[in-house]
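Heads up, one of the protein chains got dropped from this complex, but the rest are sitting where they should.
Coming up: subunit A.
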Amino acid sequence: MSTVSETTHDGAVALGDRPAKSPDDGLSPAELAAKYGLAVSGARPSLPDYVRQLWSRRHFIAAYSRARVTAMYTKAGLGQLWQVLTPLMNAGVYYLIFGLLLSTDRGVENYPAFLITGVFIFTFTQQSVLSGTRSVADNLGLIRALHFPRACLPIAFTLIQLQQLLVSMGVLLVVVVLTGEVPTLAWLLLFPALCLQALFNTGLAMAMARVGSKIRDMTQLMPFITRTWLYASGVFYSIDHVVDDAPRWAEIVLDLNPAAIYIDLMRFALMESVNSSTVPTHEWALAAGWAVVMAVFGFVYFWKAEESYGRG
C-alpha cells in the first residue's frame, strides 16, 4: 500500500497544475472524508429516508411490474388473452379433479364457487411468496447496475400477482354468478379483503426476498412449503368439517392460518351459503392483524439487509 500512495503523490506532482503541498496531506482517508462531508457509499439509509426513497420510486415500481406483465405474454400468439385464459383453465382443472372425479364436496353448498374462490385467493399468496423469494436473487444484474431502494423488487413482483388476481377476480365473479349466486351489497366486502391480503402478501414477499437472497436453496424448497400450506388452508374442503375430530392445537393453528382467513373472507363476501355463522366477525380483526404485522415485519426485516443485496 505504501508504494501505491507514493505513486499517487508522484503523480500529483507530475501533473504540474497542483500544489506540491496541501493541508490535506497528513489526513487519513476517514478524516479527509469527514472534512469534506463525504458519506460512505452504499450505506443503508435510515428507515424514514428509506420510506421516502421508496415513495419517490412508486412510478418505477408500477412501470416495472406493468412491463413484466406485458413482456410475459408478448411471444404467445393469443397475447394478453392468456391473462384470462390461465385462471380459467386453472379453475377448470381443479373442478375436474376435485369436483367431478374425487367429489370432495362433502356437505359444501355450491362447491364450484367455493373451490374456485379458494384456488384463486390462495394462488395470489402462493405466487407472491414464490416470486418474492426469487425477486432479489434473480435480479442481481439490476441491483448491481442501478440505484433504487431494493424493496422495489419484492413490491413490484407482488403487484404483478395482484394485477393477475384482479383479472382472475373478473373470471371468478362470472363463475360465481353462473353457479347461482346473486350479487348483493356484501360483494363490496371483497375490496377490503383483497387490500388486507395484498398487504400481507407484500410483507411476506419482502421477508422471503431477504431469505431467498441469502439461502439459494429456498427457491427449490418453497414450492413444497407452499403446497403444504395449500392443503392446510381449506382450499378443497371446508376446514369446519375437518377440525371437529382434530386435536385442540391443530384447530387453533388452522383457525389462525392467514391464507385460510383471507379465503374465508372472500367466500363470505361472495357466497350466500357462507355467512357469519361460519365466518365469525373476529376473522376480520385477525385478517387486519396479520396484514399489518406481516407488512411491518417484512419491510423492516428487508430493510435491515438493504446494503448487502448486491453481494449475491
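Simple rule for what comes next: a contact is a pair of C-beta atoms (placed from the backbone, for glycine too) under 8 Å apart; a residue touches a chain by one contact, two chains touch by 3 or more; residues count from 1.
Criterion: contacts and distances are computed from a predicted model.
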Protein that the absent chain corresponds to, by UniProt name, given "DNA polymerase III subunit delta", "Response regulator", "Teichoic acid ABC transporter ATP-binding protein" or "Pyruvate dehydrogenase complex E1 component subunit beta": "Teichoic acid ABC transporter ATP-binding protein"
Of A:L32, A:L81 or A:V293, the one touching the omitted chain in the full complex: A:L32
Subunit A, residues in touch with the chain not shown (by the definition above): 1, 4-5, 7-8, 10-11, 14-15, 18-19, 21-24, 28-30, 32-33, 36-43, 56-57, 59-60, 63-64, 67-68, 70-71, 74-75, 139, 141-148, 216, 307-308, 310-312
